[in-house]
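Note sheet for the following structure.
Omission of a single protein chain aside, the complex is shown with its protein chains in their original locations.
Order of writing sets the labels: A, B and C. Residues in every chain begin at 1.
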Amino acid sequence: MSDATSTGPMLAADGTPLKRSLNRALRAQKLRALMLIAPLLVFILVTFIAPITDMLFRSVENQIVSDTLPRTTRALEGWDHNSGELPSEDVFAALTYDLVAAAERKDHTRLGTRLNYETTGMSSIFRKTGRRIDDFGETYMDQFAEATPDLAAPETWVTVMADPGWRADYAAWEAARAAARETGRDFDRPPPLFRLKNGVADILPEAADVYAEFARIAQVENGDNPAEEEPWAPVYLALYRDLMHVGPGAIERLDDASRATLAPAHDAVAGFQSERLADLYLDADKGWGEPAIWSTIQAFSSNYTPGYFLASVDLRQTADGVAMQDEDRRIYIMLFERTLFMSLAIMGACILLGYPIAFLLANLPLRTSNVLLILVLLPFWTSLLVRTSSWKVLLQQQGVINDVLVWIGLVDNANRLVMINNQFGTIVAMTHILLPFMILPLYSVMKTIPPTYVRAAKSLGASNWTAFWRVYFPQSVPGIGAGCILVFILAIGYYITPELVGGTTGTFISNRIAYHISSSLNWGLAAALGSILLAVVLLLYWIYDRIVGIDNVSLG
Amino acid sequence: MTMKQLLSATALAALPAGALFAQDLPPCENCADSITAVSWGGAYQTSQIKAYAEPYTALTGTTFTWDESSNEAVAKLRAQSEAGNITWDLVDVEGPDSQRLCDEGLAMEVDHDEILAAGDDGSAPTDDFSDSVINDCFIPQIVFSTTFGYRTDVSAWNGNEPDNLCALFDLETFPGKRSLEKRPKKNIEWALLCDGVAKDELYDVLSTPEGLERALAKLDTIKSETIWWSAGAETPQRLADGEVVMGSTYNGRLFSLIVEQNQPVKMLWDWQVFDFDGWVIPADLPEDRLNRVLHFLHFATDTQRLADQAKYISYGPARASSQPLVSTHADLGIEMAPHMPTNPENQKNYLVNNIEWWADNQDDVEARFQAWLAQ
Amino acid sequence: MTAATDNAFVVFDRVQKSYDGETLVVKDLNLDIGRGEFLTMLGPSGSGKTTCLMMLAGFETATHGDILLGGKPINNIPPHKRGIGMVFQNYALFPHMTVAENLAFPLEVRKIGKSEREEKVQRALDMVQMGAFGGRRPAQLSGGQQQRIALARALVFEPELVLMDEPLGALDKQLREHMQFEITRLAHNLGITTVYVTHDQTEALTMSDRVAVFNDGRIQQLAAPDELYEQPQNSFVAQFIGENNTLMGTVKEIKDGVALVVLDDGEVIDAKPVNVSNPGDRTLVSIRPERVEINKDRLSPDAHLVHAEVLEFIYMGDIYRTRLRVAGNEDFVIKTRNAPDQRRLKPGEHIEIGWLPQDCRALDAP
Partner (left out) sequence: MSQMDLPPYATPGQRIWHYTFLVICGLIFFFLIAPILVIIPLSFNAEDFFTFTPKMLALDPEGYSLKHYRDFFTNPSWQQALWNSVKIAPAATVIAVTLGTLAAIGLSQDHVPFRRAIMAILISPMIVPLIISAAGMYFFYSRIGLQGTYLGVVLAHAALGIPFVIITVTATLVGFDRSLTRAAASLGANPVTTFFKVQMPLILPGVISGGLFAFITSFDEVVVVLFVGSANQQTLPWQMFTGLREQISPTILAVATILVVISIALLTTVELLRRRSERLRGLSPG
């Protein structure tokens, strides 16, 4: 130390900083250690850490709204949810285009389900509207067909909308396919994807947009040739809206073929009988008249949302900020509390039952304690499902325990105790399952307490109790701490046992997570609940690591 | 294994009328040689294996892997489709789930008249199946119903026996634990029926916010006495163990409990709820697997095969043309017709699940019900 | 750079070592070890001696500097290619192998044929007088036997250099003395270069050709045992090697190879200046207990006489050990031979003691 003067870093004999030459000398050693660790680290990162990160990501992910309703979310940006008024016809039109595409891709029910987590009723609104959306714009379709019969023919639309280059490509592809069929060869080249004609989107923005969507869906989802498919009714709606807006000069800028079709249509639209989109929607489901529906879409239009986390703590996001969940839907705080309560109860029961056993084991002669230790290790090594099924057999109303109680007359046959499918069942079974995790750390700590301390205390005049309580017990506290945290960590995330013996009142948050994954399909909420649970467990893990050191876990 | 082979061999030998030989079955070209089928487990899955899979295997050598995941079919199919890795070939689902799978594009739309066999009376499949074809993805198999079973030896009932559904809510006369499904469907309908709502008004009442609360309030009266089930085998098991005194489950499960296992349990047909159960094919199957599945379905849903299933379980075939062929139980030799939910004796009071209403409201009602359950 | 001569079979050239980048445990070490030499690294724990050994064996890397073996730098040669035999503090016998398997191990990895292997193993076992123990497990042997096996194992593959890391630490005194003799005998008979690490100075003095005394990461003195004992170069060596009486004082003047030291209680004595150079330097004067004479008639006339008070007299069998108060120092010890004419001093007695000026060395003050 005396060489470490105040003149900055230590230098080696040749003047290089000591740290650097040390590092150079250690590099090989570090590298070798890391080479040994690396395969496993990579393995765990890929098979374990990445999946968990990926799942947690779902708790904030919300692309589905903006992916499914891109036009609507954009159009809704200007809408003031506090105005109490419904959005404009432009928004309804945007929603129509989005919904018809979503319904074709069968995405709208999933979106409805997603939004239903936030505002009840949305699922049904989207389903019902999805069934009708094909018809929106039918009025215009009919009127166009009357004014310009050309527009009823799919081919006309391709002429107006499609890039001539694409048409050529498509024709070439069709020819190649026909040739392949003739020779019996396999042909799996996908058709060239629809391309819009240059400039048409400037003049007919909505119609071009919706038609392009239509053409691509026809190709990709159904494998059809757009030139042979009749466009959706909403395409006519879009055309009507475009033509109502464009000036007479705009049509002139189109190519000849398109002009021939659209000019008469343009002249005719002014005389069309129009219909309010809002009325169509309200007719499909009167829910569309509720501003709450729209503000939910608006509130959840961003790609990431705190919504699931809010829902996990019985809050919800509204356009006006965060609010409490409706009273009859608040269950998660209660579930978290119950999980904590039951974990604590299990932990407490484990201390009560584990301490005497560990004490006995630690203070018996080694030969006897080794034999008794096997009685602790046997449950530890026995399949969890075996132990759970035992408890099912034992705790049932017609089970062994009730039989015994009835037989010795403690319980009347008609009033057998209900010990399963409730909290009692879960706590008893899990105490049994986790008890070895309390006994083993306690035992390993108690074994290191030399008997001389208690002897010294007794020689100094302490009674048995005082010697135990003042001298022995304090030294066993680290074992209690280790056992408690271990049992608590394991208990709080338990799934199997509560699922099998817990009924409805004896289940944990884990069971709710599983429910949301496999039954209600609310994966985002499952991920958010999982994140919270994981955070609690990691906190405890950190504490455990601090107190005990994770590599000091004893496994019997 | 030997036991089962023996059974299936005798089953095949015993039915000259419906017997098929390999040459009767059109060959399957470009077909996978195995099928992963998803069903509900228990007696129902066994009946499918006996009536469809084993004869099919005998004819074609196709191997079957059974997954008892129908409960979670929607979730698992959604995850598989998200991943683009469909591991299932054929999924047995209830009507509403098929609706959902179809709506989300997870199940393949089929042309029933094209892929299914005509009835043996020559009727077109869509006519033969008629109402049971509830959507474009659903290939019906059976009509089943959810009914109640009760123990006949409950001393606390003083010799009374329930004769109608509302005994469920009568804890005075019929004390003891109940077993009900851990889902709102059927439970809330029954609750309203026993709360005095007429059958025709059920879904109108349920469509109002108060309707659902009214149903839950009725269920509240027996909530503390109810054990909730999520698998159809739980109620029969609990009835047999004496864990519960009455409970709802599928009529076929009760049939095997009462008739095959001779337990002191009786069936209450009052307000049984009809449902359809059938196959859906996951969307976007590879061609060879799809071919195999279609080949199998053509065989497994023909008139004889659907009638055969009723030898093993008391569910009604979904084809009209199969009804007259329903005969006796394969092992017990008893007439199956009286045990069918469609038997006129059994359907004095009955409900048919309103699939559309449930498709629209499932998410809402489910969420509210689960919250109610947890509270 | 030193050439590969017999005088420099092992060379430490400006070697430094740090474990943490903050402190040096070995500071600028330069050391040449000759072929066939028995060199001991002696020092208190933490003085850096074991680190030096480990660097030589290849288990630690020098932070800076070169270590040469037979003229070639070995910094980049992994331990198993250095061909250096080593005896470990706890013997490090492989518990899962028999004694013979332990000995055969180095031969096996060198791909030596079976018959030759067995012959060499037997020879090595005989060499340490353990010929009959080949089939035993290490756990079945006593400490001394394990020690012999460890030694035999380090020698069996005929290395030119053997390192021993406090090999006798775990043995009791008698066995240790016996083994000291055995090891030196073997080393000299086989002509092996030996580097021996110990913190036991008796061991170092009895066994070594030369001893390097380590302290604080440096060699304090490198010399033959007698020179080390007789002529310690600084106060650390003087105090570390053998028993020593020390008196603190200040150099008054240095003249004709004699330093005049004023002790802290004012007494003035003559001393041989070793590493004091200027008057006014603080100094530690050291005198070996056995060089102090209480029989005035045995002292030469020019010996210096000092007054002392007897504090304690201890009978130790072969010698008497007497603690005195001298010049304010209450831990001044003298040793006198148990001879018929020798007096037994009594506590409280006042006596005159004396010593030769050349036995009294003025060293640096620590």
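Criterion: a contact is a pair of C-beta atoms (placed from the backbone, for glycine too) under 8 Å apart; a residue touches a chain by one contact, two chains touch by 3 or more.
As the structure is a computational prediction, the values presented were derived from the model and not from experiment.
Although one chain is omitted from the display, it touches the following shown chains in the full assembly: A, B, C. Of the options C:92, C:175, C:262 or C:319, the residue whose C-beta touches the omitted chain is C:92.
Summary of contacts with the chain left out: across A:149, A:164, A:451 or A:474, the touching residue is A:451. Here one chain is not drawn; of A:244, A:384 or A:477, the residue touching it is A:384.
Check A:246, A:435, A:471 or A:484 against the missing chain and you find that the one touching it is A:435. Interface residues of chain A with the unshown chain, by the touch rule above, are 26, 29-30, 32-37, 39-41, 43-45, 47-56, 58, 353, 356-357, 360, 363-365, 368, 370, 372, 374-379, 381-394, 396, 398-400, 403, 432, 435-436, 451, 454, 464, 489, 492-496, 499-500, 510, 513-514, 517, 523, 526-527, 530, 533-534, 537-538, 541, 545, 550-551, 553-556.
Taking the whole complex into account, chain B touches the unshown chain at residues 1-4, 36, 38, 41-42, 65-69, 79-80, 82-85, 87-88, 230-234, 236-237, 241, 261. Residues of chain C in contact with the chain left out of this view: 57-59, 78-86, 88-96, 105-106, 109-110, 138-140, 143, 146, 153-154, 157, 163, 170.
Here, only the chains that are shown with their structure count from here on.
Remark: chain B and chain C have CA centroids separated by 92 Å (rounded to whole angstrom). Taking the mean of the C-alpha atoms as each chain's centre, chain A and chain B sit 30 Å apart.
In chain C, there is no position where the chain touches two or more neighbouring chains simultaneously. The touching residues of chain A, counted against chain B in their complex, run 105-107, 109-110, 113, 116-117, 120-121, 123-124, 127-128, 130, 328-331, 334-335, 396-398, 414, 418, 421, 503-504, 512, 515, 517-521. Remark: chain B residues 71-72, 74-76, 78, 100, 103-105, 155-156, 177, 182, 227-228, 241-243, 359-364, 366-368, 370-375 touch chain A in the complex.
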